[in-house]
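A protein chain is absent from this complex, but the other protein chains hold their places.
Moving on, here comes chain A:
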Amino acid sequence: MMSSSFNLFRVGISFVMMCIFCKSAVGSLSELSPQKYFSTLQPGKASLAYFCQADSPRNSVFLEELNEAVKPLQDYGISVAKVNCIKEETSRYCGKEKDLMKAYLFRGNTLLREFPPDTLFDVNAIVAHALFALLFNEVKYISTLEDLQNIESALKGKANIAFSYVRAIGTPEHRAVMEAAFVFGTTYQFVLTTETALLESIGTEDIENAHLYFFHCKQVLDLTEQCRRTLMELPLTTLNIHRFIKTMEAPLLTEVAEDPQQVSTVHLQLGLPLVFIVSQQATYEADRRTAEWVAWRLLGKAGVLLLLRDSLEVDIPQHANVVFRRAEEGVPVEFLVLHDVDLIISRVESNMHIEEIQEDEDEDMASPDMDIQDDEVAETVYRDRKRQLPLELTVELTEETFNTTVVASDSIVLFYAGWQAVSMAFLQSYIDLAIKLKGTSTMLLARVNCADWSDLCTKQNVTEFPVVKMYKEGETPVSYTGMLGTEDLLKFIQLNRISCPVNITSAQEAEEYLSGELHKDLISYSSVSVLGLFSPNMTTAKEDFIEAGNCLKGYVITGIYSEEDVLILSNKYAATLPALLLARHKEGKTESIPLANSPPQDIVQIITNALLETFPEITVENLPIYLRLQKPLLILFSEGSINPQYKKAVLTLAKDKHLDSLTPCWLNLKNTPAGRGILQAYFDALPPLPLLVVVNLHSGGQVFAFPSDQAITEQNLLLWLKKLEAGLESHITVLPAQEWKPPLPAYDFLSMMDAAASHHPTRKDPECTKETDASENDKKQEDKSAIRKEPIETLRIKHWNRSNWFKEGGKSFRHDNKEL
């Protein structure tokens, strides 16, 4: 009697469905007045209506969700409407208070259920609740095990049951179950629960997720027997449930005698693989039992067929006892030799696993791969790993040879680690240097691989890589602190050939020194020669200068002159003693700086500052020294050498102290191609070169461009800078100020571990072997069974334990090796 009313209702629905599809209002929420709404209600037709005050914006989120539910509900023949309660028309559904607006489900004019809006929290909840109310008879909601048992015994021999557990009513899983019930509700009895206790009592530990069991009750004839159950192992989605139930409907085991490649069953259409158990006449009965057992285990995961070898026309390999066919079109069938039914099961399950993994991989492809090297140094060193470097040009030192070597000759030692990319990149520059210096230098080039000689490196106070140290007889080792490149290290080595400071002995020698004649070959490494002038009696000042000179050793040429006739020089260069003379060889100028009681650090600072040029060509190597001034940069970008006129203009401005708040410099794109990358960052559209910009690196990051239509003259420039200072110029861009974040995420092992801890401990499925590895597979099985066999000793102890004199200590061993 129940089903007859249902059928009536269903006819109603399908009728209404057709009507709805005729209407144009499909898919959008219709807004009606109460009167209008009730007039549209048709007998037998279900309708969900939300009554609300006109223009109440409060429930806009709910309305959005409701709007989304219109389409799916219409598919099930339920119309949806928003009813605006207006003053003129009062309806009892309109409610008295503004806040208590509700939704109602009608069939015809009859009210079926009312829902407070908070139960219909999203589209899933709306669909689930509406269907739940309509399919009241088809889906039994139960809360105790007893209820389930009652239903089960009532249906034995009559119908199968689809029993599902969802965490709550209105969840997406609940909706999926309801949608399935709409389709299959007449064929199967749907039973629903939200009680975790009930789920646990039927033996599931995982109560986090929704579950669906299929109870095979129809074929149970003996009422004392329990219905067989099959758990759907995939997440509860409408599609998965549909597929699952479809496979439940399919015959458990089919016998075939045709080419496995040609067989077609519902499983393939549902995307599930087929497993053929190959049978021979002689063993037919046993094979059929095995196949049935496998079929039960694989129910819902694969189709199982019994392939009768004897009546088969196509050839299948002699030893193959299982044929596996994937659902994918065009994948050849696999002939397998499996000696354990568990292997068949795991074969299918691991195949499902592989599919899942492949999906994951596809997802990964979309996002950048964490396993791809994004460190330019590491990647380039790795790519270059097969190139043979002429390492023999440098001396490899060991714990044994180190001390004797660095004592025997002046040495430069590179400390590196073979596994560390940065030091290996620098090793290449070091080898290049060795090639350059081959046979010309008295300095020994040596290296220590700290991956091998860790203790040696620690003893030499090397805690990071790479480190370059210079060992000279009678001097404490000096660490090189310059750029890690061939040129800079070469300069360091060359300048270290002379003492620092050089002791000048006569006025004439001093002149040669200042003119660059004295150290002709070194002038190219140090554009400035520094000479300290002291009266012979200025001992402290001299000592301080010598100390400062030592600090600067390898980076600049310094000399000291303190003979009696020092006044000749001081008078010539208008210097008051003690003083520094700076000879700039490129410009051919010599200037003097007084040194009044300056301590060594200050002298170092004075000299370092003096080395800075007024309008330098900025390069990759020298930018850091100019950035130390912490001033905005005024950069002139030039393709090739700078126009002398521009240079003159800037120098004049600098001389007149107009550029004191800036660091003026120019960049030759031919020498420093990276400048192009900088320009691309500054300009959307690149104006013609030369380009003059001010980059406020240290405060704000604004970039200002000198108008490209103006000529770079002293006057224009000054004017522009004045405007800039006054804040009248607008910047062309602002440099990004964000921090450097991790380029990619890391593996979240902590949550992987948590996930593993909350699930059953699963060990990797044993790999299946194709026919070629069959013999190896056999061995593996043997090993396994050997382990599981009960050791003799256990048996002995068992005898001993018979009288319970001793506590039982032995572990019981299971015999669960099912052989085919």
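We take it that a contact is a pair of C-beta atoms (placed from the backbone, for glycine too) under 8 Å apart; a residue touches a chain by one contact, two chains touch by 3 or more; residues count from 1.
Rule of thumb we're sticking to: contacts and distances are computed from a predicted model.
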Candidate names "DNA damage-binding protein 1", "Transcription initiation factor TFIID subunit 5", "histidine kinase" or "FAD-dependent oxidoreductase domain-containing protein 2"; UniProt protein name, chain not shown: "FAD-dependent oxidoreductase domain-containing protein 2"
Contacting the left-out chain in the complete assembly, out of A:S201, A:Q226 or A:Q373: A:Q373
Residue of A:L41, A:I202, A:I625 or A:L718 in touch with the missing chain, whole complex considered: A:I625
Option touching the unshown chain, where A:E31, A:E255, A:D342 or A:E399 are the choices: A:E399
Of A:A49, A:L63, A:V220 or A:V381, the residue in touch with the unshown chain: A:V381
Interface residues of chain A (partner: the chain not displayed): 370-371, 373-384, 387, 398-399, 417-422, 425-426, 428-429, 432, 450-455, 463-465, 481-488, 620-621, 623-625, 627, 633, 635, 672-678, 680-682, 684-688, 695, 697, 701, 708-709, 719, 723, 728, 735-750, 752-753, 761, 764, 766-767, 780, 787, 791-793, 796-797, 799-800, 802-803, 805-807, 809-811
